[in-house]
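Heads up, the thing below is written out as structure tokens.
The complex is shown incomplete by one protein chain, all other protein chains being positioned as in the whole.
Lettered A and B in written order, each chain numbered from 1.
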Amino acid sequence: METVTNKFFDDEIVYVDNNAFIGCSFSEVTLVYTGGVLPEFTNCQFDSVALRFEDTASKTLKFLSDLPDLGFSGALDDVVQSIRAGTVE
Amino acid sequence: MLTNLKNNRLMVLLLALALVGLAACDNMVDQPKLDQPYGESEVFGTAARNILPEAVPVGFEREDELFHFGTVDGQLADELPIELTEEVFTRGRHLYEQLCSPCHGMSGYGNGVLSEEGFPQPASYHTDYLRGVQLGSIYQTITYGQGAMYSYGSRIPQVEDRWAIVAYIRALQLSQFANYDALPEEFQASVDNSDSDGE
Partner (left out) sequence: MATFEKATFTDQTIEVDGNLYEDCKFNNCTLVYRGGDVPQFYDCKFKGGDVKLEGGATRTAEYLSRLNRAGLSLGVENVISRVKGGQIPNRMRPPGPDAVNVGKHYGRLAAYIGVLLFVAFVIMGFFWFAYLTNPNTTLADSEDVRPLSEQIPLDIMPALPDNLAEAYDSIYAEQYDQLASYAWINQDAGVAQIPVDDAIALILERGMPSPVSGEE
């Protein structure tokens, strides 16, 4: 896990996997997550930030979006609920 | 899938939205229509259809021919459609003195105040011709006008009132042309005692 402290990211693409951001500022930035080691954000500021997903992460979102068609919207809602409540796994 | 309750709610909501969305469909607004009253219409000629000559507005049926037109079977009639009472004459006199006397004079000689001031003088009632004319003819003159006299139909909207005036005119005519021999005695005495000598 790499720790990044007090850095100001401006207009760039940041791969967040395996990073711990402490006190950082993100402005006009695209955060990309691939599904690897979970990043940490502590005391960070975000302004006009875009979210992008690749590899495992994007496949996961695709899988989740398929669930309602299969009849598992309940399961999807549970996942969404856990995301919002911070109670994943 | 239908056992999933949340799906059902979504379907119901979508259905409701779809129904509401139907209101946005305004295809029926853009359709050929006759919105100009005088526009051409293949079926009717003009879009606004002509009223049939026999058509009569509600309340204007005028079925009693004698009462409304003074005619019987199209011919002027010499009868009154109303019952003659003293109230009829009183009403007739009241209306005559208000509406007719300015031109025709109080006694019907045509010497009303207006004719003194330059208005065309109407004919005197007290001629053989006018004494002989039908009651329906007098009624029609009031209702439709004649010559320089315009129609008083709109000023005397109640038909009974017009007939009351007709009756009073006959009384005026009789008052200026009474057969002495047919008068009751006291009237004859009064005539004898009058100062006039008669031409």
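One rule holds in what follows: a contact is a pair of C-beta atoms (placed from the backbone, for glycine too) under 8 Å apart; a residue touches a chain by one contact, two chains touch by 3 or more.
What you are looking at is a predicted structure, and each value in this text was computed from that prediction instead of being measured.
Visitor: What does the interface between chain A and the hidden chain look like in terms of residue numbers?
Guide: 16, 30-31, 33, 35-41, 44-46, 48-53, 55-72, 75-76, 79-80, 82-84, 86-89
Visitor: So which bits of chain B touch the chain we can't see?
Guide: Interface residues of chain B facing the absent chain: 78, 80, 84-86, 89, 93, 101, 105-107, 111, 113, 116-118, 128, 131-133, 135, 167-168, 170-183, 187-188, 190-191, 193-199.
Basically, only the chains that are shown with their structure count from here on.
Visitor: Measuring from the mean C-alpha position of chain A to the mean C-alpha position of chain B, what distance in angstrom results?
Guide: Each chain reduced to its C-alpha mean, chain A and chain B end up 91 Å apart.
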